[in-house]
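Here the complex is missing a single protein chain, while all its other protein chains stay put.
Right after this comes chain A.
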Amino acid sequence: MVEWTDFERATIKDIFSKLEYDVVGPATLARCLVVYPWTQRYFGKFGNLYNAAAIAENAMVSKHGTTILHGLDRAVKNMDDIKNTYAELSVLHSEKLHVDPDNFQLLADCLTIVVAGRFGNTFTGEVQAAFQKFLSVVVSSLGRQYH
């Protein structure tokens, strides 16, 4: 089981309470599709992903980005059992969506960078460490049920 310090718990709850989901979600997914273009392989039905501007304006990308970010809420509410919280989602990503689990880390890195951009210098090294630890548990849990 993952051990969380009081600082880590407080930091994660604080970040997510201040997040504008419908800005950060779309910005994160859009950035991932631009910075790691091979991730576009999973979004063949999303229409125009031709360049960064098109991706930024794409309504399906925005909607999905918001959905993904809200998906993290479950982990925030269940920090002591993220593994089981995401068991079903892990199966879905493996058996139905066929997403290479390496992509979860790419998206997590983009989220870190977008959150850093929004929080500026309040996103200290210690806050970053807590945030990245949280995301690495999420990433690991999402990849857990792959076989």
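List of remarks:
Criterion: contacts are C-beta pairs under 8 Å (C-beta built on N, C-alpha and C of every residue); 3 or more make two chains touch, one makes a residue touch a chain; residues count from 1.
Here is the rule we go by: contacts and distances are computed from a predicted model.
Per UniProt, the protein behind the absent chain is "Alpha globin"; the candidates were "Syntaxin-71", "pantothenate kinase", "1-aminocyclopropane-1-carboxylate synthase" or "Alpha globin". In the full complex, the hidden chain is touched by chain A at residues 30-31, 34-35, 37, 52, 55-56, 109, 112-114, 116-121, 123, 125-126, 128-129, 132.
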